[in-house]
Every structure is written in C-alpha cells, then in structure tokens.
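Take a look at this one; I'll ask things after.
Heads up, one of the protein chains got dropped from this complex, but the rest are sitting where they should.
Labels run A, B and C following the written order; every chain starts at residue 1.
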Amino acid sequence: MSNVFGEILRVATFGESHGPAIGAVLDGVPPGLHLDLRFVQRELDRRRPGTSDLVSARRERDRVRVLSGVFEGVTTGAPICLVIGSRDARPVDYEPLRDRFRPGHGDWTWWAKYGVRDWRGGGRLSGRETAARVAAGAIAKLLLGPLGVDVAAQVIEIAGIAAVRRDAAVAARSPLCCGDLRAAARMATAIRRAKAAGDSVGGIVEVVATGVPPGWGDPVFGKLDARLGGALLSIGAVKAVEFGDGFALARMRGSEANDPLTPRGPASNHAGGILGGISDGAPIVARVAIKPTSTIDIEQDTIDVGGRPARIRARGRHDPCIAPRIVPVAEAMVALVLADAALRQEALRAFSPPVP
Amino acid sequence: MSNVFGEILRVATFGESHGPAIGAVLDGVPPGLHLDLRFVQRELDRRRPGTSDLVSARRERDRVRVLSGVFEGVTTGAPICLVIGSRDARPVDYEPLRDRFRPGHGDWTWWAKYGVRDWRGGGRLSGRETAARVAAGAIAKLLLGPLGVDVAAQVIEIAGIAAVRRDAAVAARSPLCCGDLRAAARMATAIRRAKAAGDSVGGIVEVVATGVPPGWGDPVFGKLDARLGGALLSIGAVKAVEFGDGFALARMRGSEANDPLTPRGPASNHAGGILGGISDGAPIVARVAIKPTSTIDIEQDTIDVGGRPARIRARGRHDPCIAPRIVPVAEAMVALVLADAALRQEALRAFSPPVP
Amino acid sequence: MSNVFGEILRVATFGESHGPAIGAVLDGVPPGLHLDLRFVQRELDRRRPGTSDLVSARRERDRVRVLSGVFEGVTTGAPICLVIGSRDARPVDYEPLRDRFRPGHGDWTWWAKYGVRDWRGGGRLSGRETAARVAAGAIAKLLLGPLGVDVAAQVIEIAGIAAVRRDAAVAARSPLCCGDLRAAARMATAIRRAKAAGDSVGGIVEVVATGVPPGWGDPVFGKLDARLGGALLSIGAVKAVEFGDGFALARMRGSEANDPLTPRGPASNHAGGILGGISDGAPIVARVAIKPTSTIDIEQDTIDVGGRPARIRARGRHDPCIAPRIVPVAEAMVALVLADAALRQEALRAFSPPVP
Partner (left out) sequence: MSNVFGEILRVATFGESHGPAIGAVLDGVPPGLHLDLRFVQRELDRRRPGTSDLVSARRERDRVRVLSGVFEGVTTGAPICLVIGSRDARPVDYEPLRDRFRPGHGDWTWWAKYGVRDWRGGGRLSGRETAARVAAGAIAKLLLGPLGVDVAAQVIEIAGIAAVRRDAAVAARSPLCCGDLRAAARMATAIRRAKAAGDSVGGIVEVVATGVPPGWGDPVFGKLDARLGGALLSIGAVKAVEFGDGFALARMRGSEANDPLTPRGPASNHAGGILGGISDGAPIVARVAIKPTSTIDIEQDTIDVGGRPARIRARGRHDPCIAPRIVPVAEAMVALVLADAALRQEALRAFSPPVP
C-alpha cells in the first residue's frame, strides 16, 4: 500500500536508485487523452541530475518509455506503464555505505523495518524514486490542462535566503527554480559555500495551483489540504507543509484571517484556496520545508549493521541542496491529488442537483 | 471515501452538528482487547464543550454507547460502532446563517460542492464531528498502550503567546491544555480579550508519541509523516503541520540537522522521530497550526445562497479559540495512524527474517 | 476491511445478532437524493423474520432510523448512518451453543480466527447482519431508479424443485419469493417436511438487473461479474454463483454461446449481460446456490471450545430454508455493486470523448 497512491487515479511506482529501471503504472486515466510524450519527457528533464554544479553530478538521460495504455498516441483506459532506465549507476561509490548508516537518512530505519536492504545509493529511498512521480504527475497535468488548472512551484528560500519576487518566467529559466534573480544569486553562493565545506543546506518550495474551481476535495478525512499535505510530506526530505498563511494564521485574529466572500469568490487568500477541506476557487497555495541533504562529506557518528558505533563520511555525487530538484516533484504530487479530486467530483456531479 | 480513514484499522465516522447522533464504526480492531469504556468516555470528556468560559457554551454530556463488536467487555474482531447522542442542539441559533455563508468557514465550499446543505451549526463541517474521532482514537490508544506507546498533546502557543515549559501534568489539569501555567494565564487573557471584541484567536498544538519502536511507517507514499500529516490536516482549522524541527530545518545545514546514530538510538531529535518515512525510535514530534475560529461576532462581507453580496455576524455559542479542544483530537488522529502502522508492521514481521 | 464494501459508494456495516442494534454507514452517496425512508423500510420488511411458518419465528420489527446524512428528506453528501434496533433477542436460546460449535456454521472458524466470540445466535455471523445490507441496498436502488435500472430477484429452486415460470408479480406476493405458484406450493411442502424432521433444505436464487446501459464495470480485476460474484458470495450460505448460462456454457460450443451483436444490442443473452467484465446492455442475470441452513434440530458430531468431541442439536428459531430471505439481500448486493459501477463510470465519462 506504501507504493500505491490515489483513489480513482491510482499510481503504483517502483524502482531503486541503482536497479535497472524505475517507473510507474497509472490506473484510472480516462480514455481519449492525447498523451504528449514530449511533455512528459520535458517534465522529467526538469528534475534530472547533472545539469549544473549546484546539483548532483550523476548523469542520467532519464528517457521515458511507454509500455502500455496508449494506442496511436491516445490513452485507451488501460493502465499506463512508464519506464525510465538507469544508466549512470555507480554502486561502487556506495561501497563505504554498505555496512554503515548515514545519519539523517532512511538507511537505518529501512534496515530496522525490513532487515534487508539495497545499500546502493539508498535503494528505494533514493531521490531517484521521484522520477517516477514526475512522469506520473506529467500525465495528471495533461488531464488538468483542459480543465484550466495549472500547477507551478518555485524555490522561495534556500539557506535562510528568502526570495522577494516570485516571477514564474524567471523561475522557469533559473537553475535553482527561483523566481527572484537577485536572491537566487545569493542562494547559489550559499550552496557553493556549503558544498565546499562538504555540507548541505535546506530550503522552502511553494506550489501554487490556479484554476481549480470551487468544490474539489472532500470533508472530514478526505480534505483537499489533508490529501495535498500527505502527498507533499511523502516526498523525501520534506518535513513540514503549510497552506495559505499556514503557521502565521496561528497568530492572527479571526477578523484578519477570514477571507471575505464576494460574488466573484474570496476577496483575499489567507486560507490558501481551501475551506473546510474543499477548494474555494482561489489559488491553492502550499509551502513545504526541505531539510538539508543528509548525505554530507563531513565525518559523523553513526552505527554499523551490527549496531556498533562507527564513523561515516559520504563522498558520492550528492545534491548540496535538494530544494530545486523538489520543485517538479512537488508539482507532480499536487497535480496527482488534484486530478484524483477532479475525477471524484465528476462522479458526484453526474448524480447531483445543479449547483445554483 | 471521504469519511473512511485507515487501512488495516479502518474508521468510518458519521453525524452532523445538530443531527440526532454522531459516531464511528471501527473495523479491524484485533479481538481480545478489553474495551475500557470509562477510558473512552474520559477521552470524550476532554474535548467536551461547556466546561469553561474559554470554550463554547454548548452543553453536551457526550455519553458514548457501544452498539457492536464487544462481548463481555472484550472486542470480538467484529466492527465496533460507537454512538454519541446529541442533546443541546439549538438549530434556531443558526437561523441567520440559513441563507448566508460564514467567511473562513466551509459553509460556502460545501454548498459549492454539493448544492445541498445542513445549515444547522455547520452540519457535517462542525467541530462536533471530532467527537467521533476522539472516541475512535481512544480505542487506538487502548491498542497502543500494551505496546508501550503513549500519545500526548498540549497547546504550546495561543494568540502568539508561546509556552516555555511543557509539563504534561500541568497540561492535563489546565483548561487550555497548556503545560506552562504562566503562559496559560496570559493566553486566557488574550482569549477573553478577543472574545469580548467578538473576535477569535489561533494557536499551535504539539503532539508527542513516545515508545514507538523503530520500523513503523512505510517508504514512498506511505511515509509515517505523510500519514500523520494528512491525518492532522484533516482536522478542521488545522492549516499547517511540521515534524521535528520542521520549517526551522530549512535554515539548518546538514551537519546540524542530522541526528547522529548511537547503539541506543538517535542522539538528538531534529527529525521528529521519523527518517525516510519510518520511525527511528526517538519520540515522534508534530506541531499543527490552528487558525482562529472563523465564526465571529463581527460583521463581515459575504454572499448569500443566491450569490448576492451580504453581511454576516454570528452570535452562536462558538469557541473563541479552538486550540485547546483540538488537543484530544490531534492525539486521536495520531493514535489511529500509529495503531494502523503497528498492525501493518506486524503483518510484515510474521514473514520476515529477524532484524539483527 | 472485512466490513467495508465498495469503492466510490462505500458501505460499512456493524452489529451482531443479539446486540443492541445493527446498521450501516454509507459514504459517497451523491447529494440531492430524496431519501424515501418508507421504501427503505419496505425493503427491510421483505427480509424480516417471523412472517410465515416457512421462516424463522424470531419477531423483529426492524424499524430503521437515520442518524445522519439526510436533511429535510434529502441526502447532503455526508455519510448516512442507518440503525436498526433489536428487540426479540433471546440469547438464552443459545445457551447450549455457548461451548459447542454448530457443524456447517462459522461458529468454529470464527473461534479459530479470533479466539473470542459472541456465541449468542451466531454473533456477527448471524443472518441478521444482512438487514444492514438490505437497508444500504435500498439506498443504492434509490440511486439506480432514476437511471432506469431495476434489480429483482426470485427463488427459482428449493429442495431440488425448480420453478418453471418466473412471474415477478407472483414472486412479489409469494412467501417463498417464487414466481411460479405451482412450484412454490411443492417447495413449501418440501420445506415443512424437512422442518418436521428437524432438518433444512437449500435452494437457488436468480437476480436480474434490467436497464444497465453498456459500459458499466471495468476490465481485468474490476470486472462487473467479478464484483457482483464477490458481493453475492459474501452473503452467508451462498456457495456458488453463475452468470448468464453459467456452468452450462462449459458444455457449449462458441458458435452457440456467442451472443450475436445487432444495432439494438445482443440478440441473445448467454453471457448474462456482461462481456469482458463490462455490461453489454442486455439484462444482467446471476444465479446463486444457497446451502441448507446449517443449524438443525438433529444431533450431530462436533467439538467443544476445548477441542473435545461433543454432540450438538440446535433448537433455536431457525429458518428451515434461508433461500426466500436471501432474495432481498441478493438484490441489495447487486444494487450496491451497480450503483458503485455507475458512479465510477460517470467519473470517467466527464473526461472522455463522446462514445460514437
């Protein structure tokens, strides 16, 4: 159940960092959708490593291949299997990690849970797993597009340096996926400095979904923010999520926090586009905190597979800051949740009285 | 799907604010558990309204009744239905809300979604719904107890006033569920002041689960923090959640954020007890931001059911600050997620090689 | 998971034979449906015991009460809790069964599974559990009605006596739910004869759903016949199910078995209205085999709770033939599966190209 996501649009992912391939099977994609494979590939290219000195040096072409569910370029209603082969697997880099666990990483908890592990590059816990999410999320975006829904994320803080501007066009061209050129320059410096010290830094990513009509999401356990929050927290390294004004709402009064309603929708957006777990027509705004990469080139205390004290220092090809590479992944998870919510809502609508 | 929660331990809840009853059906509770009904009742009493001038004046005895699944005081493996009757329903209080929507409340989004609504006290969107969660969570706590797992929450901030101490014994006796007497006194003043102004305030609740062994939770989509986060965000008024150092991790370096591993477990707890989505043996620590109650006694802009501009001012019996009453609800949701994770882990263990 | 059924329309049932109440929670019922409670009650009356000498003498009024999800007679989108109180519980009748297991009954397997049991009247394994299914199924029928779908079952065989005619109007008035008056008379004689001998007989029930449009159901694991078959086999005492010509198809040639297609739909109906797991527009026809009631007034070999050999003879108020009382239950399960399929199909349709 751990590797299957969604209710009506259901995604199963698979694959380890240094296995032959990773991929996803999407069940529940409506038929008749033109599957624009170039778009899927472009989305994958956005999270690919090896593109600048600010991210991991691992080089993967991340070519996606469709094994099923598409006929003459169009989805048929059958499950879609997407596979991405791995090329630049260098498990030898990880030999030193074979019998010791990286602090701050899932290495040890996986071992505690399963008693067996693929130690090569984190195995299933590797960030490489997210390529399958991005491929699946691209299909969700293709579903959402005709509904007028757009999902876009950007880095808004790295190493404590906050972006002031949030220019989407700037973010799209920025290696740090940041919409503020000036802040991005300072962030780059901070990342390089941390990298030089063998260390890493964290950041904050903001995702905004526009065009979601009122009425998506469900009350009680299926609240849209609950589902989005769970989806975003399922991304490795994400340790916090907030909607709208988030933690700042805890310090407001009701009279400040409430978004007045107008015939054209909410007049402000403290709530981040969701009230009572249901979209209110305003943009959906979520922010996630990303911890600094746990794999660092600094010696730390740890234990080995025998439970004995040990020291560890990792020299692999790691991202000194994972935040920019989480941007497309966060978009993918939000798109998957929204597409699922859209399909659920359509199921209701067919039987319901017209909303006034 | 919206009102069913969990995978192996599955809870379905039902009931509206001013309907005849609310309740929960728990499926998957293992047999042979002594169902201590007094404990369940005590948990319900903790979230009951009408207990001080700081919370809603609605008076409900919230007596829980067991309709099934228990025989001679012991669970049988059959589903357990818990029902809590409503007595002090005063729908007349809500007449003014019949055709207008409260800003900041789910009133309007429910209407936009369903086109039909029970306008009495928020219907299904009322905080009263959480009584069913607390009753179900009490049973989860009874399951977790013998495993040595304890779940306890407290208010750590209200109206911007932060608790310095976190004394559980103090919190247990505090009407504000706050473990810092001095801070609690200031919080009470802030609440009364907001109430006098017809306004409301928000706060922060921290939940800590101790005794969770390493190995609970699942990788990828079923991460323990993803499930806990989704569960906590499904509570009305919760708009943000963070684990361990949460948003502060975004500003740390890896060398600070990583918890060194020792033969006795993690030496620090920046991660909040979860790594790679799997518990690491340290206490699980989550914090949630609670927005100020949206129903306030101040006139606000809104729309009516015809979509026309209107003004609204709510005079019902509302909590000027909902944070203290969320304390047992947050505990309940965490207990439900953990009990489910425990059952999942046991299913794996029976087939697995012994962990060294 | 055992007591929750369905995907989009999800039903959780609860209750034991001699507990205070049984009931169901339905999640996913679309809003705006007029909930005709008299219809639900009439459906329950159809399966009520104590109505003739051919069924159990237990007398239950089986009054259904709605605890949630309905406002001013209309569904709101919130979960609907239906509760049916028990009155004529006479657990004392079952005292002799307290420490011995009835052969052919789930008494022993429940004990083997759970190690705890409510021995009063079979507890959760009692046929009384099906009242909750019938109540839930009635709501599914209310959903299907406006779509032109009708679900009707009748007894077509008891004690080896087969009905020749299948007159629905006759069946509706027959205490044996049989559409062939002449056969019904012979069935009644066979039942009385078995009863006089302390024994019981089995039978066959046929369910027909008319008006299902082509396109309901899903390929592969979610085939409509797989879902219907699983649903029907979940009814106690049902040990076999067949669709269309069923087992007889195994003896046909393809040229006989294939239903020719015409512009107005299939020209015959060997397939029972389902091809490739998807409805083909012809009536859906399913038959279930019902074993003779296991509780009989004849001494049999068994074991006691200590695993020691014992003898048992049950004198409670049992149905000498359960087939007629399964008629409304089979309809309910088929209606629940079809309503769920209808909702799933609508979710797809909203995104799909128009079918030529």
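Throughout what follows, contacts are C-beta pairs under 8 Å (C-beta built on N, C-alpha and C of every residue); 3 or more make two chains touch, one makes a residue touch a chain.
Computed from a predicted structure; not experimentally measured.
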Wait, the hidden chain, what does it touch out of the ones we have here?
A, B, C
Out of A:G19, A:G203, A:G229 or A:G244, point to the residue that touches the absent chain in the complete complex.
A:G19
Touching residues on subunit B - with respect to the absent chain
7-8, 30-33, 77-78, 143, 219, 342-344, 346-353
Name, in rising order, the residues on subunit A that touch the hidden chain in the full complex.
1-4, 7-8, 10, 12-16, 19-23, 25, 27-28, 31-32, 65, 67-69, 71, 74-81, 83, 110, 113-118, 120, 123-124
Residues of subunit C in contact with the chain not shown:
1-5, 7, 13, 101-116, 124-125, 129, 157, 159-160, 194, 199-204, 214-223, 225-227, 229-231, 233-234, 236, 239-247, 249-263, 266-267, 270-272, 274-281, 289-296, 298, 300-303, 305-309, 344-345, 348, 352-356
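Quick note on the criterion: only the chains that are shown with their structure count from here on.
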Over half shared numbers or under half: where do the identical copies subunit B and subunit C land at their interface, same or different?
same
Quick one: subunit B and subunit C, Cα centre-to-centre, how many Å?
38
By residue number and range, which residues of subunit A touch two or more other chains?
7, 219, 344, 348, 352-353
